[in-house]
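Just one protein chain is left out here, and the rest sit where they should.
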């Protein structure tokens, strides 16, 4: 086991204890507070999805909100159909749609919805990825193409009112019915559902980071051309991580719709996409765990502070973000690493000072 | 026929605005490789400065232009000195930092001036329309078109015919060697960034009578303007101009054939495809490679 893997697993264990035991206890098992926190957990998943492609492979996807939105709408369509019973969803009537659009029909099935919520984003993300990476598009151009896609995609969703509910999104949703469990989103068990999803996603992310696949992606991030000369099909690797990242974002989107009980085109806005980037940058783009923690921390702060400073919050967020990018490019995770190194070096120096001069050589070797 | 002519004029008017915004962006991107996502906020600052000058000092747009240019250029200069200069070797991070700067500027304006939209009156001199048969052209829009062409020409002269332009081109081609010959690259970059920001400010001033002035007005504009730069090709002024006309007219055309939203979607899709196949733009600056 490498030291990196050891630290990541230790971090995951600590994180799990905090999320599973610490948070509910601190909240006093208050249903409302737990629901709010479950929202942060859902957002943590989409942040770690971005960390996989951005930190792990150097591909800054500014369109992450689009795939998040796809998952969110998939879940909302299922719940809307459930809420409407045999009737047509109400907003379709307002838009003179008289028959259930074909694309809605399979969302009666929960199994289809769950699969679609993962695979549709993965498929769309994959298409964009193939389109870009076959042409060896890299760096800032990836950011710009994904951003342009996001803007276009949100416009399409708003435009197609009869199918998507347009600007209003999908509201008036029924609760999710799992086999033997009608999900109450204001409950401890729902909180644990969200926490379980996040744990699973982080574990998956950590596995990818520590697999040879993750290693090759880091190699590609540093020098894509060199990696091609070792026989790796770089475009395929980049496409694969885009698909995985998109599927995770879709998963987060499904969970988010459950928490908020509606889906809105604002989930696919440029500013939401930027928010994801900020969480990821604050936590540390190099680590999926750090990105998840970043999302939770920033949202927690936003929840506490935006009540007090309604207008000032965005200003603080902007200033923090600029400072993080400038002075802490590897986020809190990087800061932690630097501090540990500093502490170790400091400790080593102290040890060296205390030991007799004859032993310095040996201490030096220990370092 | 008249419908088409009027639509073409609308496209040209939009192109002139896009060009004004894109020109500053193109200079900054071409010179430093910085994708300045705060550029839209520079436009917004220009618009608010114009509004403030008109509301509190009674200065009309035309007279406000030089003041706005200097003011926004100064803001750009400070931002370059304090933030952007530290990030030249991290291109992806400049996107993020300038995005953050954009948020900050937006919030500062929202907190100090308010979120409600502000209106600026066009100059009386340029009110009214010029008519050719069925083609009706607003005088103010004609002025904006002429003005943007003049700014393009001035910028071209600045970049190719002056000492400053020569230094800038030297730094772009080889920073190390230029510094050996005594050119202060940092200073050249700061001034270039300030000039680009100043142009954005002027663009903001010019659009005040056409758009409502709100803190978020820059966000939508910067995406379009950036696409103009990418389509036009890295570091090419004439490329940016042609791309502005192309995108302005394409948007106007698609909007007429489909509707505004679909028109915008179609243009975005077209641009994505264009970047994919011509990542260096339609009119890349000529280099040896």
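For reference, chains read A and B in written order, and residue numbers begin at 1 within each chain.
Note that in this section contacts are C-beta pairs under 8 Å (C-beta built on N, C-alpha and C of every residue); 3 or more make two chains touch, one makes a residue touch a chain.
To be clear about the criterion, contacts and distances are computed from a predicted model.
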{"item": "UniProt protein name of the chain not shown, from \"Peptidoglycan D,D-transpeptidase MrdA\", \"Molybdopterin synthase sulfur carrier subunit\", \"Urea transport system ATP-binding protein\" or \"Sterol desaturase family protein\"", "value": "\"Urea transport system ATP-binding protein\""}
{"item": "Chains shown that the absent chain touches, full complex", "value": "A"}
{"item": "Touch with the omitted chain, as defined above, among A:20, A:188, A:216 or A:328", "value": "A:216"}
{"item": "Selected residue (touches chain absent from view) among A:67, A:227 or A:314", "value": "A:227"}
{"item": "Footprint left on chain A by the chain that the document does not show", "value": "2, 5, 208, 210-216, 218-219, 222-223, 225-234, 236-237, 240"}
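Keep in mind that, in the parts below, only the chains that are shown with their structure count from here on.
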{"item": "Interchain centroid distance [CA atoms averaged], chain A/chain B, Å", "value": "33"}
{"item": "Contact footprint of chain A on chain B as seen in their complex", "value": "35, 83, 86-87, 90-93, 95-97, 99-104, 106-108, 110-111, 219, 223, 226-227, 230, 261-262, 264-265, 268-269, 271-272, 275-277, 279"}
{"item": "Chain B partner contacts - residues on chain A that touch it in the complex", "value": "58, 60, 131-132, 135, 137, 139-141, 143-145, 147-149, 151-152, 155-156, 158-159, 270-271, 274, 277-278, 281, 311-312, 314-315, 317-319, 321-322, 325-326, 329"}
